[in-house]
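Note that one protein chain is taken out, while the other chains of the complex remain in position.
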Amino acid sequence: MDDTSFLRIQGLRKSYEDVDALRGVDLSLARGDFLCLFGPNGAGKTTLIKIVADLLKPTSGTVEISGGQNLDGGIRSRIGLISHQTLLYDELTAMENLQFYSSIYKIPDPEDKIDSLLHTVGLHNRRDERVSTFSAGMQQRLSIARALINDPVLLLLDEPYSGLDQFAATVLSNHLKELHARHRTIIMVTHNLTRGLETANRIGILSEGRLVYLKDRAEIDLRSFEDHYFTHMEAV
Amino acid sequence: MGLSLVILRKDLLIEIRRKDSVISMIFFGILLLFVMSMAIGIGRKVDPELASGILWISILFSSVLGLGRTFSLEKTNRCIDGLLISPVPPSSVFVAKTSVNFFFMLISEAVIIPVFFALHGDNITIGLAPLLATVLLLNLGFASVGTLFSGITAATRRNEVLLPLLLFPVITPLIAFTVKATGEIFAGVPFGEYSAWLRLMAAFGLIFSCAGYLLFDYVMKEN
Partner (left out) sequence: MKDGFIDRFLVVISTALMLTAIYTIFFYAPTEIMMGIVQKIFYFHLPMAFMAFLSYFVAFVCGVLYLIKKDIKWDIIGSASVEIGVVFTTLVLITGSLWARPIWNTWWTWDPRLTTSFILWLIYVAYLILRASVEQVDRRATFCAVMAIVGFIDVPIVFLSARLWRTIHPVVIKSRSIDIEPAMLTTLAISMAAFLLFWLTLLRIRSRVDFTELRIRNLEKIRRGGM
(Lines give C-alpha, C1' and ligand atoms only; values in the text may rest on other atoms or scores of the structure.)
Protein backbone atom coordinates (compact mmCIF):
# COMPACT_ATOMS: atom_id res chain seq x y z
CA MET A 1 0.00 0.00 0.00
CA ASP A 2 1.78 3.11 -1.18
CA ASP A 3 1.35 6.66 0.00
CA THR A 4 0.32 7.82 -3.41
CA SER A 5 -2.98 5.96 -3.19
CA PHE A 6 -5.95 8.17 -3.85
CA LEU A 7 -8.57 6.00 -2.26
CA ARG A 8 -7.84 3.68 0.60
CA ILE A 9 -10.37 1.37 2.19
CA GLN A 10 -9.33 -0.53 5.29
CA GLY A 11 -11.14 -3.29 7.15
CA LEU A 12 -14.53 -2.16 5.95
CA ARG A 13 -17.47 -3.94 7.54
CA LYS A 14 -21.15 -3.28 7.41
CA SER A 15 -23.68 -5.29 9.37
CA TYR A 16 -27.41 -5.12 9.08
CA GLU A 17 -29.77 -6.82 11.50
CA ASP A 18 -30.01 -10.06 9.60
CA VAL A 19 -26.96 -10.03 7.38
CA ASP A 20 -23.37 -8.82 7.16
CA ALA A 21 -23.15 -6.97 3.86
CA LEU A 22 -19.41 -6.35 4.06
CA ARG A 23 -17.02 -8.49 6.04
CA GLY A 24 -13.70 -6.75 5.91
CA VAL A 25 -12.86 -5.15 2.60
CA ASP A 26 -9.40 -3.72 2.00
CA LEU A 27 -8.74 -1.84 -1.18
CA SER A 28 -6.40 0.80 -2.43
CA LEU A 29 -6.70 2.73 -5.66
CA ALA A 30 -4.24 5.15 -7.21
CA ARG A 31 -5.38 8.38 -8.80
CA GLY A 32 -6.63 7.55 -12.26
CA ASP A 33 -7.52 3.95 -11.50
CA PHE A 34 -10.71 2.61 -12.98
CA LEU A 35 -11.94 -0.30 -10.91
CA CYS A 36 -14.73 -2.48 -12.15
CA LEU A 37 -16.38 -4.64 -9.50
CA PHE A 38 -18.35 -7.71 -10.39
CA GLY A 39 -20.22 -10.00 -8.09
CA PRO A 40 -23.49 -11.80 -7.51
CA ASN A 41 -26.53 -10.07 -6.08
CA GLY A 42 -26.21 -9.48 -2.38
CA ALA A 43 -22.43 -9.49 -2.48
CA GLY A 44 -22.31 -6.03 -0.91
CA LYS A 45 -21.45 -4.05 -4.04
CA THR A 46 -24.07 -1.35 -3.58
CA THR A 47 -23.25 -1.12 0.11
CA LEU A 48 -19.60 -0.52 -0.77
CA ILE A 49 -20.47 2.24 -3.23
CA LYS A 50 -22.78 3.88 -0.72
CA ILE A 51 -20.16 3.83 2.01
CA VAL A 52 -17.55 5.35 -0.28
CA ALA A 53 -20.09 8.03 -1.26
CA ASP A 54 -20.70 8.63 2.47
CA LEU A 55 -24.38 7.80 2.07
CA LEU A 56 -23.98 5.02 4.59
CA LYS A 57 -21.86 4.69 7.71
CA PRO A 58 -19.74 1.54 7.99
CA THR A 59 -20.00 -0.62 11.08
CA SER A 60 -16.23 -0.51 11.28
CA GLY A 61 -13.29 0.29 9.06
CA THR A 62 -12.29 3.44 7.25
CA VAL A 63 -12.46 5.03 3.84
CA GLU A 64 -9.84 7.63 3.07
CA ILE A 65 -10.07 9.69 -0.04
CA SER A 66 -7.16 11.86 -1.02
CA GLY A 67 -5.70 11.32 2.45
CA GLY A 68 -8.73 12.59 4.36
CA GLN A 69 -11.47 10.72 6.15
CA ASN A 70 -15.17 11.52 5.96
CA LEU A 71 -14.93 13.36 2.68
CA ASP A 72 -13.47 16.52 4.17
CA GLY A 73 -11.28 19.09 2.53
CA GLY A 74 -13.31 19.90 -0.54
CA ILE A 75 -13.26 16.37 -1.93
CA ARG A 76 -16.99 16.14 -1.30
CA SER A 77 -17.65 18.67 -4.01
CA ARG A 78 -15.76 16.53 -6.51
CA ILE A 79 -17.61 13.22 -6.22
CA GLY A 80 -20.04 11.99 -8.82
CA LEU A 81 -22.63 9.25 -8.46
CA ILE A 82 -24.55 7.38 -11.10
CA SER A 83 -26.93 4.68 -9.97
CA HIS A 84 -30.00 3.02 -11.40
CA GLN A 85 -31.96 5.84 -9.79
CA THR A 86 -31.60 9.05 -11.76
CA LEU A 87 -31.51 11.57 -8.88
CA LEU A 88 -33.49 13.92 -11.13
CA TYR A 89 -36.60 15.98 -10.40
CA ASP A 90 -39.44 14.90 -12.68
CA GLU A 91 -41.18 18.27 -12.70
CA LEU A 92 -38.11 20.21 -13.72
CA THR A 93 -36.74 20.46 -17.24
CA ALA A 94 -33.40 18.93 -18.22
CA MET A 95 -31.89 22.39 -18.12
CA GLU A 96 -33.35 23.24 -14.70
CA ASN A 97 -32.14 19.98 -13.21
CA LEU A 98 -28.60 20.66 -14.32
CA GLN A 99 -28.87 24.28 -13.20
CA PHE A 100 -29.99 23.12 -9.77
CA TYR A 101 -27.11 20.71 -9.39
CA SER A 102 -24.59 23.23 -10.66
CA SER A 103 -25.81 25.77 -8.11
CA ILE A 104 -25.54 23.39 -5.18
CA TYR A 105 -21.98 22.69 -6.32
CA LYS A 106 -21.50 26.45 -6.69
CA ILE A 107 -20.09 26.08 -10.18
CA PRO A 108 -19.17 29.47 -11.64
CA ASP A 109 -20.70 30.28 -15.04
CA PRO A 110 -22.40 26.93 -15.48
CA GLU A 111 -24.19 27.80 -18.74
CA ASP A 112 -21.43 26.69 -21.10
CA LYS A 113 -20.80 23.58 -19.08
CA ILE A 114 -24.48 22.63 -19.08
CA ASP A 115 -24.71 23.33 -22.80
CA SER A 116 -21.80 21.11 -23.70
CA LEU A 117 -22.96 18.31 -21.38
CA LEU A 118 -26.42 18.37 -22.91
CA HIS A 119 -24.85 18.16 -26.33
CA THR A 120 -22.69 15.18 -25.48
CA VAL A 121 -25.57 13.21 -23.98
CA GLY A 122 -27.72 14.12 -26.98
CA LEU A 123 -30.43 16.02 -25.16
CA HIS A 124 -29.68 19.55 -26.23
CA ASN A 125 -32.76 19.87 -28.40
CA ARG A 126 -34.99 18.80 -25.49
CA ARG A 127 -33.33 20.83 -22.79
CA ASP A 128 -36.51 22.78 -21.96
CA GLU A 129 -38.74 19.77 -21.60
CA ARG A 130 -39.64 18.23 -18.29
CA VAL A 131 -37.83 15.09 -17.23
CA SER A 132 -41.16 13.31 -16.68
CA THR A 133 -41.70 13.36 -20.47
CA PHE A 134 -38.37 11.61 -21.10
CA SER A 135 -37.93 7.92 -21.81
CA ALA A 136 -35.97 5.85 -19.30
CA GLY A 137 -32.90 5.91 -21.56
CA MET A 138 -33.04 9.68 -21.92
CA GLN A 139 -33.39 10.10 -18.18
CA GLN A 140 -30.32 7.94 -17.66
CA ARG A 141 -28.36 10.03 -20.15
CA LEU A 142 -29.38 13.17 -18.34
CA SER A 143 -28.33 11.49 -15.13
CA ILE A 144 -24.86 11.02 -16.61
CA ALA A 145 -24.72 14.73 -17.39
CA ARG A 146 -25.86 15.44 -13.83
CA ALA A 147 -23.11 13.32 -12.32
CA LEU A 148 -20.45 15.02 -14.43
CA ILE A 149 -21.56 18.58 -13.72
CA ASN A 150 -19.01 19.06 -10.96
CA ASP A 151 -16.18 17.49 -12.99
CA PRO A 152 -15.73 14.69 -10.44
CA VAL A 153 -12.31 13.40 -9.50
CA LEU A 154 -14.00 10.33 -8.07
CA LEU A 155 -16.89 8.83 -9.97
CA LEU A 156 -18.99 6.08 -8.44
CA LEU A 157 -21.26 4.01 -10.63
CA ASP A 158 -23.77 1.51 -9.33
CA GLU A 159 -25.17 -0.69 -12.11
CA PRO A 160 -25.15 2.23 -14.54
CA TYR A 161 -25.90 0.04 -17.56
CA SER A 162 -29.08 -1.47 -16.23
CA GLY A 163 -32.01 0.01 -18.11
CA LEU A 164 -29.83 1.87 -20.60
CA ASP A 165 -30.61 1.70 -24.27
CA GLN A 166 -27.80 1.07 -26.74
CA PHE A 167 -27.24 4.75 -27.40
CA ALA A 168 -27.12 5.70 -23.74
CA ALA A 169 -24.74 2.83 -23.00
CA THR A 170 -22.39 4.01 -25.72
CA VAL A 171 -22.58 7.57 -24.44
CA LEU A 172 -21.71 6.34 -20.97
CA SER A 173 -18.82 4.15 -22.16
CA ASN A 174 -17.35 7.02 -24.14
CA HIS A 175 -17.58 9.32 -21.15
CA LEU A 176 -15.93 6.79 -18.93
CA LYS A 177 -13.09 6.29 -21.39
CA GLU A 178 -12.62 10.01 -21.64
CA LEU A 179 -12.62 10.45 -17.84
CA HIS A 180 -10.22 7.56 -17.46
CA ALA A 181 -7.90 9.18 -19.98
CA ARG A 182 -8.04 12.33 -17.85
CA HIS A 183 -6.93 10.37 -14.79
CA ARG A 184 -10.19 10.46 -12.93
CA THR A 185 -10.64 7.71 -10.39
CA ILE A 186 -13.65 5.54 -11.09
CA ILE A 187 -15.36 2.68 -9.27
CA MET A 188 -18.02 0.88 -11.19
CA VAL A 189 -20.26 -1.94 -10.07
CA THR A 190 -21.90 -3.86 -12.89
CA HIS A 191 -23.19 -7.15 -14.19
CA ASN A 192 -22.18 -6.25 -17.71
CA LEU A 193 -18.95 -8.21 -18.27
CA THR A 194 -18.24 -6.82 -21.73
CA ARG A 195 -18.64 -3.17 -20.79
CA GLY A 196 -16.74 -3.63 -17.57
CA LEU A 197 -13.76 -5.41 -19.06
CA GLU A 198 -13.64 -3.05 -21.99
CA THR A 199 -13.19 0.15 -20.00
CA ALA A 200 -11.62 -0.59 -16.60
CA ASN A 201 -7.94 -1.02 -15.81
CA ARG A 202 -8.53 -2.96 -12.60
CA ILE A 203 -11.00 -5.75 -12.12
CA GLY A 204 -12.38 -7.09 -8.85
CA ILE A 205 -14.95 -9.59 -7.71
CA LEU A 206 -16.90 -9.06 -4.53
CA SER A 207 -18.55 -12.10 -3.05
CA GLU A 208 -20.32 -12.50 0.26
CA GLY A 209 -18.94 -9.23 1.52
CA ARG A 210 -15.32 -9.95 0.68
CA LEU A 211 -13.10 -8.86 -2.13
CA VAL A 212 -12.15 -12.28 -3.48
CA TYR A 213 -10.40 -11.22 -6.64
CA LEU A 214 -8.46 -8.12 -7.63
CA LYS A 215 -6.13 -7.84 -10.63
CA ASP A 216 -4.90 -5.37 -13.21
CA ARG A 217 -6.82 -5.66 -16.42
CA ALA A 218 -3.57 -6.17 -18.31
CA GLU A 219 -2.73 -9.29 -16.32
CA ILE A 220 -6.06 -10.93 -16.85
CA ASP A 221 -6.54 -13.78 -19.21
CA LEU A 222 -10.12 -13.54 -20.37
CA ARG A 223 -10.84 -17.26 -20.35
CA SER A 224 -9.67 -17.88 -16.80
CA PHE A 225 -11.41 -14.71 -15.58
CA GLU A 226 -14.73 -15.91 -16.89
CA ASP A 227 -14.20 -19.20 -15.08
CA HIS A 228 -13.50 -17.29 -11.90
CA TYR A 229 -16.49 -15.09 -12.42
CA PHE A 230 -18.92 -17.90 -13.00
CA THR A 231 -17.60 -19.92 -10.07
CA HIS A 232 -18.42 -17.01 -7.79
CA MET A 233 -21.74 -16.34 -9.39
CA GLU A 234 -22.76 -19.95 -8.96
CA ALA A 235 -21.50 -20.24 -5.41
CA VAL A 236 -24.46 -18.18 -4.22
CA MET B 1 -28.02 30.57 3.29
CA GLY B 2 -27.37 30.68 -0.44
CA LEU B 3 -27.78 26.94 -0.71
CA SER B 4 -31.07 27.05 1.18
CA LEU B 5 -32.34 29.62 -1.30
CA VAL B 6 -31.38 27.40 -4.22
CA ILE B 7 -33.35 24.50 -2.75
CA LEU B 8 -36.24 26.77 -1.80
CA ARG B 9 -36.45 28.13 -5.33
CA LYS B 10 -36.39 24.64 -6.77
CA ASP B 11 -39.17 23.45 -4.46
CA LEU B 12 -41.34 26.45 -5.24
CA LEU B 13 -40.82 25.86 -8.96
CA ILE B 14 -41.86 22.23 -8.56
CA GLU B 15 -44.95 23.27 -6.62
CA ILE B 16 -45.87 25.85 -9.27
CA ARG B 17 -45.73 23.05 -11.83
CA ARG B 18 -47.61 20.46 -9.76
CA LYS B 19 -49.83 22.69 -7.63
CA ASP B 20 -51.00 19.69 -5.64
CA SER B 21 -49.74 20.52 -2.13
CA VAL B 22 -51.14 24.03 -1.76
CA ILE B 23 -54.39 23.27 -3.53
CA SER B 24 -55.15 20.25 -1.39
CA MET B 25 -54.24 22.24 1.73
CA ILE B 26 -56.66 25.02 0.80
CA PHE B 27 -59.41 22.65 -0.18
CA PHE B 28 -59.10 20.56 2.96
CA GLY B 29 -58.97 23.68 5.13
CA ILE B 30 -62.21 25.01 3.68
CA LEU B 31 -63.75 21.58 3.96
CA LEU B 32 -62.84 21.45 7.65
CA LEU B 33 -64.29 24.92 8.23
CA PHE B 34 -67.51 23.71 6.74
CA VAL B 35 -67.58 20.42 8.62
CA MET B 36 -66.96 22.14 11.94
CA SER B 37 -69.60 24.75 11.26
CA MET B 38 -72.00 21.89 10.75
CA ALA B 39 -70.79 20.15 13.88
CA ILE B 40 -71.52 23.17 16.10
CA GLY B 41 -74.82 23.77 14.39
CA ILE B 42 -75.21 25.83 11.24
CA GLY B 43 -76.19 29.44 11.77
CA ARG B 44 -75.09 29.46 15.37
CA LYS B 45 -73.22 32.55 16.47
CA VAL B 46 -69.84 31.55 17.82
CA ASP B 47 -68.00 33.40 20.55
CA PRO B 48 -64.46 34.61 19.80
CA GLU B 49 -62.66 31.76 21.54
CA LEU B 50 -64.67 29.04 19.82
CA ALA B 51 -64.21 30.81 16.50
CA SER B 52 -60.48 30.84 17.10
CA GLY B 53 -60.54 27.10 17.73
CA ILE B 54 -62.47 26.42 14.52
CA LEU B 55 -60.07 28.51 12.47
CA TRP B 56 -56.92 26.93 13.82
CA ILE B 57 -58.10 23.36 13.67
CA SER B 58 -58.88 23.90 9.99
CA ILE B 59 -55.49 25.42 9.32
CA LEU B 60 -53.45 22.96 11.37
CA PHE B 61 -55.04 19.82 9.99
CA SER B 62 -54.93 21.02 6.42
CA SER B 63 -51.28 22.05 6.77
CA VAL B 64 -50.24 18.52 7.61
CA LEU B 65 -51.12 17.52 4.06
CA GLY B 66 -48.43 19.78 2.65
CA LEU B 67 -45.76 18.80 5.16
CA GLY B 68 -45.39 15.22 4.09
CA ARG B 69 -44.89 16.15 0.45
CA THR B 70 -42.10 18.68 0.80
CA PHE B 71 -39.65 16.15 2.08
CA SER B 72 -40.84 13.01 0.36
CA LEU B 73 -40.47 14.61 -3.08
CA GLU B 74 -36.72 14.28 -2.53
CA LYS B 75 -37.15 10.55 -2.25
CA THR B 76 -38.56 10.17 -5.74
CA ASN B 77 -35.67 9.05 -7.95
CA ARG B 78 -33.50 9.24 -4.80
CA CYS B 79 -32.84 12.94 -5.33
CA ILE B 80 -31.95 13.00 -1.67
CA ASP B 81 -28.78 11.04 -2.50
CA GLY B 82 -27.86 13.88 -4.81
CA LEU B 83 -28.14 16.28 -1.88
CA LEU B 84 -26.38 13.97 0.56
CA ILE B 85 -23.29 13.42 -1.60
CA SER B 86 -23.11 17.12 -2.38
CA PRO B 87 -21.49 19.72 -0.12
CA VAL B 88 -24.95 20.94 0.95
CA PRO B 89 -25.18 20.62 4.75
CA PRO B 90 -28.42 18.97 5.96
CA SER B 91 -29.10 22.03 8.09
CA SER B 92 -29.44 24.08 4.89
CA VAL B 93 -31.95 21.55 3.64
CA PHE B 94 -33.80 21.99 6.92
CA VAL B 95 -33.88 25.77 6.49
CA ALA B 96 -35.09 25.38 2.91
CA LYS B 97 -37.81 22.86 3.66
CA THR B 98 -39.01 24.79 6.71
CA SER B 99 -39.30 27.90 4.55
CA VAL B 100 -41.18 25.97 1.87
CA ASN B 101 -43.67 24.72 4.44
CA PHE B 102 -43.89 28.20 5.92
CA PHE B 103 -44.81 29.68 2.53
CA PHE B 104 -47.26 26.96 1.61
CA MET B 105 -49.06 27.53 4.88
CA LEU B 106 -49.06 31.27 4.31
CA ILE B 107 -50.64 30.87 0.88
CA SER B 108 -53.33 28.50 2.11
CA GLU B 109 -54.03 30.72 5.12
CA ALA B 110 -54.48 33.66 2.78
CA VAL B 111 -57.46 31.79 1.37
CA ILE B 112 -58.78 29.95 4.43
CA ILE B 113 -58.87 32.98 6.76
CA PRO B 114 -61.07 35.15 4.49
CA VAL B 115 -63.43 32.21 4.00
CA PHE B 116 -63.53 31.80 7.77
CA PHE B 117 -64.43 35.46 8.22
CA ALA B 118 -67.19 35.13 5.67
CA LEU B 119 -68.65 32.22 7.63
CA HIS B 120 -68.12 33.35 11.22
CA GLY B 121 -67.11 37.00 11.01
CA ASP B 122 -70.24 38.51 12.57
CA ASN B 123 -69.24 38.47 16.22
CA ILE B 124 -65.57 38.95 15.65
CA THR B 125 -63.26 41.90 15.70
CA ILE B 126 -60.84 41.77 12.81
CA GLY B 127 -57.41 42.85 14.03
CA LEU B 128 -55.39 42.39 10.90
CA ALA B 129 -51.89 43.22 12.14
CA PRO B 130 -52.00 41.09 15.32
CA LEU B 131 -53.63 38.26 13.38
CA LEU B 132 -50.85 38.38 10.83
CA ALA B 133 -48.28 38.23 13.65
CA THR B 134 -50.07 35.20 15.09
CA VAL B 135 -50.11 33.50 11.71
CA LEU B 136 -46.41 34.07 11.11
CA LEU B 137 -45.42 32.82 14.57
CA LEU B 138 -47.61 29.75 14.31
CA ASN B 139 -46.17 28.95 10.90
CA LEU B 140 -42.63 29.19 12.24
CA GLY B 141 -43.23 26.73 15.07
CA PHE B 142 -45.41 24.38 13.04
CA ALA B 143 -43.10 24.33 10.03
CA SER B 144 -40.00 23.72 12.17
CA VAL B 145 -41.35 20.75 14.09
CA GLY B 146 -43.23 19.54 11.01
CA THR B 147 -40.16 19.59 8.79
CA LEU B 148 -38.09 17.70 11.34
CA PHE B 149 -40.78 15.04 11.70
CA SER B 150 -41.47 14.85 7.97
CA GLY B 151 -37.81 13.88 7.60
CA ILE B 152 -38.43 11.07 10.06
CA THR B 153 -41.69 9.80 8.65
CA ALA B 154 -40.44 9.91 5.05
CA ALA B 155 -38.10 7.07 5.98
CA THR B 156 -40.80 4.89 7.50
CA ARG B 157 -43.33 2.72 5.77
CA ARG B 158 -46.24 4.68 7.22
CA ASN B 159 -45.19 8.15 6.10
CA GLU B 160 -48.40 10.11 5.78
CA VAL B 161 -50.22 8.35 8.61
CA LEU B 162 -47.42 8.72 11.11
CA LEU B 163 -46.70 12.42 10.63
CA PRO B 164 -49.75 13.90 12.41
CA LEU B 165 -49.40 11.32 15.20
CA LEU B 166 -45.90 12.55 15.99
CA LEU B 167 -46.51 16.21 15.27
CA PHE B 168 -49.66 17.12 17.14
CA PRO B 169 -48.71 15.95 20.64
CA VAL B 170 -45.48 17.94 20.46
CA ILE B 171 -47.11 21.13 19.23
CA THR B 172 -50.00 21.11 21.72
CA PRO B 173 -48.46 24.05 23.65
CA LEU B 174 -48.16 26.01 20.42
CA ILE B 175 -51.78 25.28 19.58
CA ALA B 176 -52.82 26.40 23.07
CA PHE B 177 -50.90 29.69 22.76
CA THR B 178 -52.24 30.35 19.28
CA VAL B 179 -55.88 29.65 20.08
CA LYS B 180 -55.64 31.83 23.18
CA ALA B 181 -54.01 34.74 21.37
CA THR B 182 -56.45 34.60 18.48
CA GLY B 183 -59.42 34.35 20.82
CA GLU B 184 -58.35 37.59 22.47
CA ILE B 185 -57.73 39.25 19.12
CA PHE B 186 -61.19 38.25 17.96
CA ALA B 187 -62.66 39.59 21.22
CA GLY B 188 -61.09 42.95 20.49
CA VAL B 189 -58.94 42.98 23.61
CA PRO B 190 -56.08 45.54 23.57
CA PHE B 191 -52.72 44.22 22.37
CA GLY B 192 -51.01 44.53 25.76
CA GLU B 193 -53.30 41.91 27.26
CA TYR B 194 -52.43 39.10 24.91
CA SER B 195 -48.92 39.98 23.78
CA ALA B 196 -47.60 37.44 26.30
CA TRP B 197 -49.14 34.65 24.21
CA LEU B 198 -47.37 35.91 21.11
CA ARG B 199 -44.07 36.01 22.96
CA LEU B 200 -44.60 32.40 24.02
CA MET B 201 -45.34 31.46 20.43
CA ALA B 202 -42.13 33.13 19.35
CA ALA B 203 -40.22 31.26 22.05
CA PHE B 204 -41.69 27.97 20.89
CA GLY B 205 -40.75 28.75 17.30
CA LEU B 206 -37.21 29.68 18.24
CA ILE B 207 -36.61 26.68 20.47
CA PHE B 208 -37.86 24.19 17.93
CA SER B 209 -36.30 25.79 14.89
CA CYS B 210 -32.95 25.53 16.71
CA ALA B 211 -33.66 21.95 17.77
CA GLY B 212 -34.67 21.05 14.22
CA TYR B 213 -31.64 22.78 12.76
CA LEU B 214 -29.35 20.72 14.99
CA LEU B 215 -31.19 17.39 14.77
CA PHE B 216 -32.06 17.37 11.09
CA ASP B 217 -28.54 16.27 10.22
CA TYR B 218 -29.09 12.90 11.91
CA VAL B 219 -32.57 12.49 10.48
CA MET B 220 -31.67 13.26 6.90
CA LYS B 221 -28.77 10.80 6.83
CA GLU B 222 -31.14 7.96 7.70
CA ASN B 223 -33.19 8.52 4.56
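Here the chain labels run A and B in written order, and each chain numbers its own residues starting at 1.
To be clear about the criterion, a contact is a pair of C-beta atoms (placed from the backbone, for glycine too) under 8 Å apart; a residue touches a chain by one contact, two chains touch by 3 or more.
Please read all numbers here as calculations on a predicted model, not as lab measurements.
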{"item": "Option from B:2, B:43, B:169 or B:192 whose C-beta touches the chain left out", "value": "B:169"}
{"item": "Option from B:56, B:177 or B:213 whose C-beta touches the chain left out", "value": "B:177"}
{"item": "Absent-chain interface as seen on chain B, which is shown", "value": "145, 148, 152, 155-158, 162, 165-166, 168-170, 172-173, 176-177, 180, 196, 200, 203-204, 207-208, 211, 215, 218-219, 221-222"}
{"item": "Chain not shown, touching residues in chain A", "value": "15-20, 23, 57, 208"}
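Note that only the chains that are shown with their structure count from here on.
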{"item": "CA centroid of chain A to CA centroid of chain B, Å", "value": "40"}
{"item": "For the chain B and chain A complex, residues of the former touching the latter", "value": "2-3, 6-7, 10, 13-14, 17-18, 73, 76-79, 81-88, 221"}
{"item": "Touching residues on chain A, where the partner in the complex is chain B", "value": "53-55, 57, 76-77, 79, 81, 83, 85-92, 96, 100-101, 103-106, 130, 146"}
